[in-house]
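Partial complex: the chains shown occupy the same locations as in the complete assembly.
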Amino acid sequence: MAIKIWYFARIKEALNCAQEQLELSDGEIVTVEDLIELLSQRGEIWKTNLHDEKLLIAVNQTVATMQTTIADQDEIAFFPPVTGG
Amino acid sequence: MIRIQQKDFDSGEEYRALRARSRSPGAIVTFCGLVRDVSDRQSITAMELEHYPGMTEKSLEETLEQARQRWQVDGATIIHRIGKLLPEEQIVFVGVSSAHRREAFAACEFIMDFLKTRAPFWKKEFTANGSHWVEAKNTDAEAAQRWRS
């Protein structure tokens, strides 16, 4: 399956990545937590930033949790607490 | 009406437009947020606003819908700027018209409190010492909590 991932603000800068497409074999990940574990294998910076206790997650532009399941063509986003307004 | 834009807005014009498209307004409350020139005792030279295109609009639509469910909202406008802003520039405009003033005040403040804690915007401040991402404030989380009752 193919998914799109967005990173924003502090996390985007730390990972030096704003957006990416990932091609995954079926069953490779089921939940957001699985995706985070997969991405964390890229190194310490990825692991630290994606395990930040304040990390917020959105799946298809709706706030999600570690247990939210991911499907083909989903759009996942990782970002820190919002500070607009 | 929800707009995300880089360019500045004319609050007076937005008030007039909101008033014109309201059916029977007895009260119109507007909020405008501006870039302050000082933050944590440091002079701000600029601010940059990042957002999550698509989710931002969706989040604001949901907030507006919740406001409409709780109060009698006649018309409503939310405008939020993105990109680089200078001190004293306008960041955000929220306007609500209603038959009654308490509803207009409550809905406008509710929208701001939810926008502050839900809508995916992030601020980066620039000072003489460099730049830093603004930390989310507990006071904003508390302000949003008030509406749970």
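Here the chain labels run A and B in written order, and each chain numbers its own residues starting at 1.
One rule holds in what follows: a contact is a pair of C-beta atoms (placed from the backbone, for glycine too) under 8 Å apart; a residue touches a chain by one contact, two chains touch by 3 or more.
As the structure is a prediction and not an experimental result, all values here were calculated from the model.
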{"item": "Subunit counts for every protein chain kind in the full complex", "value": "A x2, B x2"}
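In the analysis below, only the chains that are shown with their structure count from here on.
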{"item": "Separation of subunit A from subunit B, taking each centre as the mean of its C-alpha atoms, in whole Å", "value": "27"}
{"item": "Residues of subunit A defined as touching subunit B within the complex", "value": "6, 8-10, 12-13, 54, 58, 61-62, 77, 79-85"}
{"item": "Interfacial residue positions of subunit B with respect to subunit A in the complex", "value": "33, 49-52, 54-55, 58, 80, 91-92, 112, 115-124, 133-137"}
